[in-house]
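What you see is the complex with one protein chain gone and the rest in place.
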Amino acid sequence: MKSTVAIYPGSFDPVTNGHLDLIARGARIFDRLVVAVLQNLDKAPLFSAAERAEMLREVTREWSNVEVDLFDGLLVDYVRRRNAHAILRGIRAISDYEYEFQMALMNRRLEPNVETVFMMPAEKYSYLSSRIVREVAQLGGSIEGLVPPLVVERLKSKVH
Amino acid sequence: MKSTVAIYPGSFDPVTNGHLDLIARGARIFDRLVVAVLQNLDKAPLFSAAERAEMLREVTREWSNVEVDLFDGLLVDYVRRRNAHAILRGIRAISDYEYEFQMALMNRRLEPNVETVFMMPAEKYSYLSSRIVREVAQLGGSIEGLVPPLVVERLKSKVH
Amino acid sequence: MKSTVAIYPGSFDPVTNGHLDLIARGARIFDRLVVAVLQNLDKAPLFSAAERAEMLREVTREWSNVEVDLFDGLLVDYVRRRNAHAILRGIRAISDYEYEFQMALMNRRLEPNVETVFMMPAEKYSYLSSRIVREVAQLGGSIEGLVPPLVVERLKSKVH
Amino acid sequence: MKSTVAIYPGSFDPVTNGHLDLIARGARIFDRLVVAVLQNLDKAPLFSAAERAEMLREVTREWSNVEVDLFDGLLVDYVRRRNAHAILRGIRAISDYEYEFQMALMNRRLEPNVETVFMMPAEKYSYLSSRIVREVAQLGGSIEGLVPPLVVERLKSKVH
Amino acid sequence: MKSTVAIYPGSFDPVTNGHLDLIARGARIFDRLVVAVLQNLDKAPLFSAAERAEMLREVTREWSNVEVDLFDGLLVDYVRRRNAHAILRGIRAISDYEYEFQMALMNRRLEPNVETVFMMPAEKYSYLSSRIVREVAQLGGSIEGLVPPLVVERLKSKVH
Partner (left out) sequence: MKSTVAIYPGSFDPVTNGHLDLIARGARIFDRLVVAVLQNLDKAPLFSAAERAEMLREVTREWSNVEVDLFDGLLVDYVRRRNAHAILRGIRAISDYEYEFQMALMNRRLEPNVETVFMMPAEKYSYLSSRIVREVAQLGGSIEGLVPPLVVERLKSKVH
């Protein structure tokens, strides 16, 4: 029997309940799921890569086959180094889908041995993104239920 | 280690090279992949369910973890009977995606323990569908390279 | 102050919880909401127009400003006869949206004094349609929670 | 200098002002534009192929480089017989676009020497289709301004 | 009879004829329509919030039930302060629609008593946006017919 390893890459600035929902789904399908935090983002993140990874580790502790890691550079190079077989991506909206499709085709071209696999978060999280969570928090809106309780705390101290 | 079983359902009237491409990809990710041929279609198929399954068995012989089966009724009932964990679907176009999304959400509601997983066929098959293959064959166009050689033969004897 | 009357047209074969959700939202925005059941459908409906209207009357009894009516022919002619100012339509998916957009532009051309107004059902109903409900019921799946309890009963006696 | 011949295929049941708008645009770009009426449709047309072609000839008389013809079978076979270099298609909506994209890729595969070229009709015709015109006419709505005056007359005598 | 108040939020940098078209439509459906100018934008606006509001007041003078106001912070907080029942948004394109859909779901979550209502501008304004108007003006193109005459004047003095 194979042991299938999947990489779930993202910036997770911060992790939302939509991300967690997808991690739970991926952990059921794959033998091992590596949540890979992209270190260097185009624009300054709200949380540092270390903070983002630490929050992820806290909130994914219940899954024994989930691991949190940091990466940089080309995603497929990281996937190869980890001997992974699949890249896991969540799709919610059409616009997601187009961008994801392009990335998946490019990644397939750079590394034909790795498949991109798409799963859907619960529909109640279909409008959730880290960006919208940051914006609501910065405008003083309530983000309870959108991110794990730990992240609610961290966001409050960041934006005030 | 888990043994993940995925169901790849469809009407396969007939199987195309796009279907085969997806089966190859699924066979690499899942421990076992069951290609499930829907028996009773809304309109009269070109090939009987038995013919469709037989062609699939011929062209998937090289994968030892791929099995071809027939099913009828509610897909999630069949998935449950097979103790499967995932439904595999290919997405090529936006219109696919919307319909697939709706079906996946409905199936999740009917059976929360089964995940729908999406993968992409090679982009050279992005315009391929069983319907377009049937239409081209019926109008006398060449379908070489669109379906496996065995299916080219069968289609020729069907439509002439 | 104006008294705004909106028409919510559809075939409602049968009414789903998604329709009900939209009726509740429309009843809050408009002074009067007329749920208009299209009598003659392209293909034979599962429920007769009288049955569809009767079920709608039962399940909308709680809203005093909601009325159920039957109509036939051109929608804008009916809207004019009712002295209504708006057509209410629910949008869930992109494919909905395109078709709705075309219909709204055509209706605007046929009757410039009537506006089409779009509202969104709750996201948990985003995958619900009368067609998918009929299909699941016919294949023996559970439709509890998708349609009002009254409709669950009626569907059971229809499809068995 | 080349002489570029383009084929504008369709069922034209009946020709609308949106089709005419596109013919006018194509006639300015190509040396010769052949409007090719598909004879055998999947379902019974409202107008016979001869009637559809005759109406097109009447309403395109002003363009000396536009010709109306009938065809059947595979489009690319017809394009080859006519020594044409391009297939002209109008795109209005996203759903159009996806279908057109698939057909264009299939046609390119069947005949790599022919290009599909897309142009947009005027935005006031973006919601127009032969089907919606037939539906409105059959329900007794006014179609003036949607189709040429000649077609208004013919539709009236057809549907009454 | 209820008195329905709707908020039409935006940056209006500057107001276009597409915005005006939607205001006219909203003023016919709602008892009161508040055009709410977002004060602080992500990037420096071409016109100050005061200038944007003043131009809007000038060009909406003909509607007695339309009011122009400034707001900042979370939209739903402003809506609550104004005791409004609906948020009015225009949709033109698919990409609009996706973003609008996400915002509407988030706003519904933050304030379940407020509905987002979508209406369509006239199709001749479907390609119009404040951004494209600014770009054309800055490149020296004519913007007559795209914005009200007052805004043509103000833009000319701004960009030269």
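Chains: A, B, C, D and E, in written order; residue numbering restarts at 1 for each.
Keep in mind that, in the parts below, a residue touches a chain if its C-beta (ideal position, glycine included) is under 8 Å from a C-beta of that chain, and two chains touch if they have at least 3 such contacts.
What you see is a predicted model; the values in this text were computed from it and never measured.
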- Message: Considering all chains of the complex, which shown ones does the missing chain contact?
- Response: A, B, D, E
- Message: Going by the contact rule already stated, which one of A:I29, A:V76 or A:I91 would touch the omitted chain in the full complex?
- Response: A:V76
- Query: Can you list where chain A touches the absent chain?
  - Reply: 73-74, 76-77, 94-95, 98-99, 101-103, 105-106, 109-110
- Query: Can you name the residues of chain E that touch the chain not displayed here?
  - Reply: 93-95, 126-127, 129, 132, 136, 139-142, 145-146
- In the full complex, which residues of chain B touch the absent chain? 94, 123-124, 126-127
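Here, only the chains that are shown with their structure count from here on.
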- Item | Required minimum of steps from chain A to chain E, each step between chains that touch | 1
- Query: Between chain B and chain D, what is the separation of their C-alpha centroids in Å?
  - Reply: 35
- Query: How many angstrom between the C-alpha centroids of chain C and chain A?
  - Reply: 39
- Query: If you average the CA atoms of chain B and of chain E, how many Å lie between those two points?
  - Reply: 47
- Message: Using the touch definition from the top, which residues of chain A touch two or more other chains?
- Response: 94, 123, 126-127
- Go through the chains and record each pair that touches. A-B, A-C, A-E, B-C, B-D, C-D, C-E, D-E
